[in-house]
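Note that one protein chain of the assembly has been removed; the remaining protein chains are unaltered in position.
Letters A, B and C mark the chains as written, and numbering starts fresh at 1 in each.
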Amino acid sequence: MIASRPLSELLTTLLERPTFGWKSTDSHRIREDCVKLLAERAEISGLQLAAKIFGEYDALNDAQKLAFFEFLNEDLDIDPRSVASLAEAYHDAPTPENYQALAKAVEPARQRLFRRLNEAPGATAGIVRMRQGLRELLKDHPHLARTDHDLLHLLRSWFNRGFLVMQQVSWDSPATILEKIIAYEAVHEIQNWDDLRRRLQPEDRRCFAFFHPSMPTEPLIFVEVALTKGVPNSIQTLLADTGDALTETEANTAVFYSISNCQPGLAGVSFGNSLIKQVARDLSRDLPNLKTFVTLSPIPGFKQWLKIEDTDSEETQLEKLAAKYLLTAKDEKGRPLDPVARFHLGNGAQVHALHSGADTSERGLRQSRGVMVNYLYDLNKISQRATQFSKKSTIAASSEVKALVRRA
Amino acid sequence: MIASRPLSELLTTLLERPTFGWKSTDSHRIREDCVKLLAERAEISGLQLAAKIFGEYDALNDAQKLAFFEFLNEDLDIDPRSVASLAEAYHDAPTPENYQALAKAVEPARQRLFRRLNEAPGATAGIVRMRQGLRELLKDHPHLARTDHDLLHLLRSWFNRGFLVMQQVSWDSPATILEKIIAYEAVHEIQNWDDLRRRLQPEDRRCFAFFHPSMPTEPLIFVEVALTKGVPNSIQTLLADTGDALTETEANTAVFYSISNCQPGLAGVSFGNSLIKQVARDLSRDLPNLKTFVTLSPIPGFKQWLKIEDTDSEETQLEKLAAKYLLTAKDEKGRPLDPVARFHLGNGAQVHALHSGADTSERGLRQSRGVMVNYLYDLNKISQRATQFSKKSTIAASSEVKALVRRA
Amino acid sequence: MIASRPLSELLTTLLERPTFGWKSTDSHRIREDCVKLLAERAEISGLQLAAKIFGEYDALNDAQKLAFFEFLNEDLDIDPRSVASLAEAYHDAPTPENYQALAKAVEPARQRLFRRLNEAPGATAGIVRMRQGLRELLKDHPHLARTDHDLLHLLRSWFNRGFLVMQQVSWDSPATILEKIIAYEAVHEIQNWDDLRRRLQPEDRRCFAFFHPSMPTEPLIFVEVALTKGVPNSIQTLLADTGDALTETEANTAVFYSISNCQPGLAGVSFGNSLIKQVARDLSRDLPNLKTFVTLSPIPGFKQWLKIEDTDSEETQLEKLAAKYLLTAKDEKGRPLDPVARFHLGNGAQVHALHSGADTSERGLRQSRGVMVNYLYDLNKISQRATQFSKKSTIAASSEVKALVRRA
Partner (left out) sequence: MIASRPLSELLTTLLERPTFGWKSTDSHRIREDCVKLLAERAEISGLQLAAKIFGEYDALNDAQKLAFFEFLNEDLDIDPRSVASLAEAYHDAPTPENYQALAKAVEPARQRLFRRLNEAPGATAGIVRMRQGLRELLKDHPHLARTDHDLLHLLRSWFNRGFLVMQQVSWDSPATILEKIIAYEAVHEIQNWDDLRRRLQPEDRRCFAFFHPSMPTEPLIFVEVALTKGVPNSIQTLLADTGDALTETEANTAVFYSISNCQPGLAGVSFGNSLIKQVARDLSRDLPNLKTFVTLSPIPGFKQWLKIEDTDSEETQLEKLAAKYLLTAKDEKGRPLDPVARFHLGNGAQVHALHSGADTSERGLRQSRGVMVNYLYDLNKISQRATQFSKKSTIAASSEVKALVRRA
């Protein structure tokens, strides 16, 4: 572990000792370059080195990537002994000097490395890509979670809500961005450019995304919205190309019918809550006729729970059972079993209504026997509901849904 | 110290115990609100709380500010005992779980507080302002340096080179930005808008600044550039309004004649090195006739050194003595005594030429008896020179300057 | 007159015959170049010639300009004989061919010249500048009004309302534009940049201008607006720097307190009517609390009329007399004698209220003994009022103003 040794010494050591796990001279080089970058003072050399390291990383195969992350995880870790003794010293004398010595010791060299790397143009996207690579290795190499923890901590700080910019994605947006909307849509697949146009161009359709200034053509997350009269009860109806768009003044309801994360390398940095709320606030301000903000959401865990519960699942019973599932099925921590429910209830939404036959796609039938749910975002109550859900696991539900559960 | 205790418990405690140093109910409130913000899960309440805290901060008087920073420094510090024992645990078993527990313990609650605060719109500028307030208190309250260390660490990460945007400031720039150029110019004062126009509008004048996307109307640092024929030897001549601008093709030299930091709250986050080099690279690319990149810089410590050295300082001798001062006068760490010299030599520049009678302003005469210096940025050599200066304290100088020293 | 002769022949003729009124070889050249441009087919040569002609024009002295416009007026005029015979031919046989022959003959060569000139980058501003030069000569050389008629006709077509872009001018606007606002303000002088800032930056101040895409940094006309509570009765109070701006929601009235044309070369192309109305419509949409749209206007002809009428003009009588002046004093065409009144009444506004002591500036006292007037723009009635004023010279006035007239 290198944090407490001079970097020049480290450089010598690295060049001497046998590599572990490195298959080729090529993969040895990225390690050397990382150590050089940590030692480099001159700015231009630093930028060049950083760019070189990203190039080297992209050329690594899986085994080499593993070796690279092992290097970050082990060689660029902290020295806990040193941390412990500096913490004791700080306890005995809480001076600024002791605090700084401790603060320096608790930050692993890999964290400094990521910040140096980030100085190169376009580097932020490169670091997000590195974390994506790391996460693909995590399952089989769980000890790398230490490095993942550091990366997540850094990315949460860099992708802080205050740095994000919300923008509408429309048919006037650059093709560079639109092709990513097609690629990243995770809930209801976009078949092609004509399909995309139907979700962006009509007067009663909207799409909003968060962007980070350092990755201006990469949406981080986007939500697709339909403006409707009344709360919809079928995704196929909603997506059908009727050719008859509502005008802005006719619509009274905004439906968040699809929300998709775009960056696997940003897993764990949560954007969805902020996005839905800012979209709701902005739409509410710009289109005062909109009174209701709901989702039309899948219930991905419902069918599996049905089997487990061994419940008789006649068609007529489905809505009741789904209501029961959403309001009563809990995981070991006492949270709703359904992941989508967890997300929206955590945001402060309410279980508003259930609809059988609402998603007749292959996936809809497979996951939830075609049942979908509206979560209601009542802007005046989401803070309070989020707090109650967070503190007491209280699940907000409309009286209709509660009645369904009683009859289930 | 609160990091290891549940926040709800902390909230109760805070409300019960007597306040220390708080003069009014008003100043007590900001402390409560900070604790609430750390506990808050709901996003909207969080944004509102953060905005409220900035408002409360701006209304604090000096004594209240001191109390607020004491609170951050003491109450929201780490618990070193807990850090020490978690570090030992991680040493014994370097598992991801132990690492995360340690990582959580070493981060003070104030750091999390700053990140939560930053989620509000416009918050980054507010945090920079908070650090400015803190730094004004530091001299009389040096123990607050712990909090300053954390803020500096955070701001360095957020104002990482990769997040900065360089933009030309011209007579086409918004007045909002231009008035800040007038206000922040630290080297050669800008008297009024006409004076500003003379530095921006002629074809042989340029100004470039770094901006951060979260503070788009606040320049962080800017450099003023004159395009000249040959290396200039007088700042008054350079700034005189001759009405005769060179065309881009006539000029062969770019002169960085003034560089000013704009944000006291970002002291310690260094931008100047990067800015000068990117400007030099960009100008070099766009105007291939430019062959020489130099500064025309003050020598702020020269006159004081002259007195100390008790040297005979006849006018004819001044250039020789200034050369001697720049190349041989060192501080206790062995670095050049002159702060401007330290900056440019650290960037990889060379001491290129000395000029007596080059700054006949009151300040120029008072600080350096009118002598100025050109530092040369040779794009092909700055990396190497920066490294040699950093490693061996080697001061690069032209043969003419070296000859001056020999004759001094 | 050249329209009916081949251009090549014309070129020869021009070079041979003695110049009339041309003082130098230099001024002869622009004439030759114009004839060449009319003959030129090749696009690049055309652009170069056009740019050359603008350069030559800018170097002309007054006598040379006169000669240049004489050339346009006489040599590049139509051939009326040819027009007459072609018109007869078209009357006899209204075929497309006869129509085109006639259409070609009725367009003077100078009109084609202006269109060719306009192909060069930045040329539109150059042509506007040419007309400004022409208008300065018109008074002493009224026969040049033929050329002025053609230029005005062309500029009206090019500066058609559909091609104009309205933009807010704010403290965020480029200094290039702001310095023109200072320069062009015609009603209440802007002393300096701080004075300008007071008219742009406070929340209760606005400024809007029309721009043409070909002259993007040149405002054509701008209007300054104050948001107030109630209708103001003093320009000095309105412009005073109180430091207390109203918020957007507090204001209920928008006051157009100054409107200035910027381009003397566009005299006769009317923008003011459209600008006031679009500003009123846009403000009304964005700030629904605004209920009243008025001006605070000078009465430039009032004092002179007072003298003519030889009326006793005691202070207490001034408002009554001013009301009488505005509602009853007419020019020889039966229109209101006061030019500002003609403008606003023609736009469909109403004489709303009169205020003595409302403009205590030197000019205010000199022109109108300090009296000012509010013209009211009632968005629901301006069409109808404009029509009635235009057709029947009906002057709309509030009952209060009518009462003043009765008591005068």
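The definition used in the following text is that contacts are C-beta pairs under 8 Å (C-beta built on N, C-alpha and C of every residue); 3 or more make two chains touch, one makes a residue touch a chain.
The shown structure was predicted, so the numbers you read here are calculated from the model rather than taken from an experiment.
Every visible chain touched by the undisplayed chain in the complete complex is listed here: A, C. Summary of contacts with the chain left out: across C:R29, C:K52 or C:R115, the touching residue is C:R115. Among C:K277, C:K324 or C:R369, the one in contact with the hidden chain is C:K277.
Not every partner is drawn; the one left out touches subunit C at residues 41-45, 77, 80-81, 83-85, 87-88, 90-91, 94-96, 99-100, 102-103, 106, 115, 118-121, 123-124, 142-143, 145-146, 149-150, 153-154, 156-158, 160-163, 165, 213-214, 273-274, 277, 347-348, 382-384, 386-387, 390. Touching the omitted chain from subunit A are residues 171-176, 178, 192-193, 197, 217.
Keep in mind that, in the parts below, only the chains that are shown with their structure count from here on.
Centroid distances built from C-alpha atoms place A farthest away from subunit C. With rounding to the nearest 5, the Cα superposition of subunit A on subunit B corresponds to a rotation angle of 180 degrees. Under the contact definition stated at the top, not a single residue of subunit C touches 2 or more other chains.
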